Structure formats: C-alpha cells, structure tokens
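Sending over a structure as structure tokens; questions will come in a sec.
Here the complex is missing one protein chain, while the rest keep their positions.
Let's turn to chain A:
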C-alpha cells in the first residue's frame, strides 16, 4: 500500500467514524431539536466545515494534500469522540441542555488544540488553522441562529 493510498484510507475511516459518532450525538440530544429537519441541518453544518476544509485542501495543498486531510480527519475523529463526554458529565448531576452544551464545548476546545498541534507538528502553514477557526466560528453562529434560534 502506497503512502497516499494509506492516507486516503485513513481519512475515509476517520471521517466515516466521526460522522457516525456525531450522528449518534445528535440523536441522543434529539429533545433539544425542534424537528428532524433541524437535526439534519445541525449535522450538515457540523460536517460542512470539514467538507469545506477537505475541498480546499484537495485544491490548494499540493502533493501533501492527502496527508493534510488525514491529519485533520484524525482531529475530527478525536473531536467527535470528545462529544461522548456527554455521559460522564451527566454522572455529576449536570443534565438536560447543560450536559449537551458542556460536551460540545469540550469537543470544540479539544479540536482547536489538536488542529493547531497537527498543523504545527506537520509543518503546514498556520493560515490553515486560521481558516478552520473561521469555519468553526461560522458553524457555531449558524448552529445558534438557524438550528437552535438562541440568538
């Protein structure tokens, strides 16, 4: 297996698992969504920022593009796994909306740290981190406005 094939395969596994876990998280938080369409929209926004990153990477990164996609795929997977802190948070009596919000906050914080680390450790330009943070900020605003109507 060539390095590129391995990177593509790992990228598919990371993003595939992330999709399943994020879908599960949205499902267990179904009481906080007003409709199924809102759940789908929430998932689409969460996945959209990664889709945009992959799309831009495939166009602009050059010969290391699949290595880049694999690295951000791993960040995405760990971020999705951090959503599962939902359960231990509940153990401490934090329930309902706050349990959901704390798990999201831990996942976002974890992803920011890991994305930065992946960019620096692998010698990719810091502008990719800044772009991703911008995508993340837009995604959060969209979740708060279009999905949950909080602001």
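The rule we apply is simple: contacts are C-beta pairs under 8 Å (C-beta built on N, C-alpha and C of every residue); 3 or more make two chains touch, one makes a residue touch a chain; residues count from 1.
As a convention for this text, contacts and distances are computed from a predicted model.
Novice: Write down which listed name, "Acetolactate synthase small subunit", "Carbohydrate ABC transporter permease", "PorT family protein" or "Sarcosine oxidase subunit delta family protein", is the UniProt protein name of the chain that is not shown.
Specialist: Matching the unshown chain against "Acetolactate synthase small subunit", "Carbohydrate ABC transporter permease", "PorT family protein" or "Sarcosine oxidase subunit delta family protein" yields "PorT family protein".
Novice: Could you tell me which of A:13, A:45, A:61 or A:84 touches the chain that is not displayed?
Specialist: With A:13, A:45, A:61 or A:84 as choices, the missing chain is touched by A:84.
Novice: Using the touch definition up top, pick the residue from A:5, A:95 or A:122 that touches the left-out chain.
Specialist: That would be A:95, which touches the missing chain.
Novice: By the contact criterion defined above, which parts of chain A meet the unshown chain? Give residue numbers in ascending order.
Specialist: Missing-chain contacts on chain A: residues 81, 84, 87-88, 90-91, 93, 95.
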